[in-house]
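Every protein chain of the complex appears in place save one, which is left out.
The chains carry the letters A and B, assigned in the order they are written, with residues numbered from 1 in each.
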Amino acid sequence: MVEWNKRHLLDVEELTKEEIQQVLDTAKSFKEVSSRDVKKVPALRGKTVVMLFFEPSTRTRTSFELAAKRLSADTINIAVSSSSMSKGETILDTARNVEAMNVDAIVVRHGSSGVPQILANNLKSSIINAGDGCRSHPTQALLDMFTIKEKLGKLEGIKVGIVGDIMHSRVARSNVVGLTKMGVEVTVCGPSTLIPFGIEKLGAKVCYSVEEVIKRSDVLMLLRIQKERQKENYFPSIREYAMEFGVNAERLKKGKKELLIMHPGPMNRGIEISSDVADGPQSLILEQVTNGVAVRMAVLYLALGAKE
Amino acid sequence: MVEWNKRHLLDVEELTKEEIQQVLDTAKSFKEVSSRDVKKVPALRGKTVVMLFFEPSTRTRTSFELAAKRLSADTINIAVSSSSMSKGETILDTARNVEAMNVDAIVVRHGSSGVPQILANNLKSSIINAGDGCRSHPTQALLDMFTIKEKLGKLEGIKVGIVGDIMHSRVARSNVVGLTKMGVEVTVCGPSTLIPFGIEKLGAKVCYSVEEVIKRSDVLMLLRIQKERQKENYFPSIREYAMEFGVNAERLKKGKKELLIMHPGPMNRGIEISSDVADGPQSLILEQVTNGVAVRMAVLYLALGAKE
Partner (left out) sequence: MVEWNKRHLLDVEELTKEEIQQVLDTAKSFKEVSSRDVKKVPALRGKTVVMLFFEPSTRTRTSFELAAKRLSADTINIAVSSSSMSKGETILDTARNVEAMNVDAIVVRHGSSGVPQILANNLKSSIINAGDGCRSHPTQALLDMFTIKEKLGKLEGIKVGIVGDIMHSRVARSNVVGLTKMGVEVTVCGPSTLIPFGIEKLGAKVCYSVEEVIKRSDVLMLLRIQKERQKENYFPSIREYAMEFGVNAERLKKGKKELLIMHPGPMNRGIEISSDVADGPQSLILEQVTNGVAVRMAVLYLALGAKE
């Protein structure tokens, strides 16, 4: 194992193939911790991890908070509402204040792309990106890779289809970048209005037929359709989206019998995914959540022990 | 002591007399922990307890959170506002997600009756009901029993009056069921519009005169009057409610000198209870709060050690 030398985790782009592999290996050993009777190791005792969330997210915040607690770190939750930002303090001043309390890691989520990078440029604490704008959600991509590799034994040569609002999804973008780096063949699929121009440059194929993607994939990742997009006229109606791109048991028959189904949550049952698929034997959706804690333990552990 | 075999606590109905007794005995030993200088035992070290509150409740959440922390468990607070539910995720998916993070107990409060039961039917984590709709609030009933027994030495044969909005009160319902099971004679009292039809079937007597109930009781439980009920025309005005059912020192003179006063809080001073009664020598109101932590420690301890 190489020595870890990255204090921050901002994007999967900045990680080498070997570093991604090291995160996945470290997560594997931490997954075992969460299955023990006493789910706790003293690795980060006396360290402070702050969840600085400018956007609400119960599931990601909880996953990071649990990861930090199972490593015995002290945790602090800071939910910055838009109202308190209107007091006039800059994001950077807020973060510098947090850091000045001798904080070891700041897990940050923000609605604007690039905020974690700005913090990393200016602070000495570890900055862990928990999702920024439409840009990046590296721990989601890492947990998705972990889940696929755990099930299929490898990533190299696997075919993954990502279906939904590719344009506005940081999950899609981070997965395209991360998976292709690991040798996965990624195909994105969705209404043409929701496929970003130039996505092929990131290494993804594009396909506008969900049946076609189902046929050729080993793993299908379905993305949450945000109802507000419909008001922006990206697609005619939720009902039409569901009819054309929603995945149900009938549609799955066109794919391999062992096709695996993933979804980063929260799900809109009956829209992008039917209940029989979500709860069916091919679904890895809850496994993803379980693995999320292990991957975040690995990320915190590596970043806080980084030599730079 | 019998071996505890209930992973969930959904209602007092499901507990036998012996099991209630065991909760009370266990709570007694934990009450001592909270009076120590170091208020902490390692019983649940490395376990994860999540407070999943779909309805805000500072006092119940705090009591459970402290109970879990004094048992050395890791705790996570999740307050689900109605706004985030409108993202479209089902309650069950939210709970399954929480469970997938290898959580040991989910303490749930919800405005709709039956939600804890639905979670218990579908999850493997311990589900602890912290109040559901107008139906059940089992830890409140258990702490009330603990408090009465601690003061009077027994429950069998004790006469308890419950005064207020019986119809909409999960506290009243759980206490009627639990207390009668332990041999207590329970009389409910309030405006006839707020006495649910058929309450006698649960074992309670009904009385429409608060003076009458005061005269015959050893313990008087006063319930919070929710001002919004008045708009629904259950009673003519808050003032009239206070005049007819409010308990003050004058009215108490009609009862036994050692009549004990209880209230689950938060109190409306001057409405269902006067300040001289709330703060008087017969009041057990703060004792109930103290006992609440001990009873919740017992419930978490037993549920998480349950053999099934």
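Definition applied: a contact is a pair of C-beta atoms (placed from the backbone, for glycine too) under 8 Å apart; a residue touches a chain by one contact, two chains touch by 3 or more.
Every value quoted in this text rests on a predicted model; they were computed, and no experiment measured them.
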Problem - Per the touch definition above, residue among B:Gln21, B:Asn268 or B:Gln282 touching the missing chain - result: B:Asn268
Exercise for the section: Out of B:Lys17, B:Arg36 or B:Lys254, point to the residue that touches the absent chain in the complete complex. Expected result: B:Arg36
Fill in the blank from the handout: Checked against the full complex, the residue among A:Val33, A:Ala67, A:Val98 or A:Ile199 that touches the missing chain is A:Val98
Exercise for the section: Just the residue numbers, please: which parts of chain A touch the chain that's not shown? Expected result: 45-48, 50, 74, 76, 78, 80, 84, 87-90, 93-94, 96-102
Problem - Residues in chain B touching the chain absent from view - result: 34-40, 56, 58-59, 62-63, 65-66, 69-70, 227, 265-269, 271, 286-287, 289-290, 292-293
